[in-house]
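Heads up: the structure comes next, in structure tokens.
The other protein chains are all here in position, but one chain of the complex has been omitted.
The block that comes next holds chain A.
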Amino acid sequence: MLHVHNASVFFSARDGRVVHALDRATLDIDANSVVVALGASGCGKSTLLNAIAGFLPLSDGSITLDGQPVDRPGADRGVVFQKDTLLPWKSVLDNVALGLKFAGVPARDRRERANELLRMVGLDGFAHSAPHELSGGMRQRVGIARALATDPKILLMDEPFGALDSLTREQMQELLVDVWARTGKRIFFITHSIEEALFLGTTVVVMSPRPGRIVARFDLDFVRRFAQERDVRAILSDPRFAELYDEIRNLVHRPHDRSHEGGDRPQ
């Protein structure tokens, strides 16, 4: 269980003012769940993810993973960035195997494992390509495979498909559901697309800016349904989907009603 408790983050802006980027966020990510943080840009989504990843200390509050306090980056939390961070001097295979190399896994074993992961993300045949020879979508697949290689307890993804065209994006969403169904990894996923949030999340938390806080929470089952039935149409045409879309859209766009702050909304 990943447990974020009352996490607050203050930055100092360049002009010396204090930026309240995250305000008392509380969040649990259980086994086998996909928690999606949704919100307009600037509402503290990356801040929350960076804190969970251990890139950023909290001003206040705590984060624990299976009881262990999180205070630095580590291989138990795999991160997929929006901008790919593959090493241009390494082949696709060696990029995927990087974490295993850091862990001291022998070269043959890590090659085997990396090839397995490349197959899972649909990139067998590209093991010896250079990253710059791949398209944006393919590079994000490599990024996912690389993050999975060390068998982390949770996958943290900061708008991983945000820079992709919408067709590629849909393919990647389906791929991610496959990966999730296959590996059972918990996932913390950031997006500013309502549709993406509804499609991928077992839980969606909506965030609002200034100060960045979680203003609503929805528990969903579209992603489980998709993993079983693999029918996108059925999900998109589900009236619940449209209803939730409108409800969340209103939440995100309207300057929200302060009385609901922090409160959970019923499903």
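FYI, a residue touches a chain if its C-beta (ideal position, glycine included) is under 8 Å from a C-beta of that chain, and two chains touch if they have at least 3 such contacts; residues count from 1.
Throughout what follows, contacts and distances are computed from a predicted model.
Missing chain, UniProt protein name: "ABC transporter permease subunit", from among "Acyl-CoA dehydrogenase", "Bacillithiol biosynthesis deacetylase BshB2", "ABC transporter permease subunit" or "Acetolactate synthase". The residue from A:Ala31, A:Leu87, A:Ala107 or A:Ala242 that touches the chain not shown here is A:Leu87. Residue A:Gly74 is the one among A:Gly42, A:Gly61 or A:Gly74 that touches the chain missing from this view. The missing chain, though absent from the display, is touched by one residue of A:Lys45, A:Arg146, A:Lys185 or A:Arg213; that residue is A:Arg146. Touching the chain that is not shown, out of A:Ala21, A:Ala53, A:Ala127 or A:Ile144: A:Ala53 (per the contact rule at the top). Hidden from this view is one chain, which touches chain A at 53-55, 72-75, 77-79, 81, 83, 85-89, 98-99, 101-103, 130-132, 146-147, 149-150.
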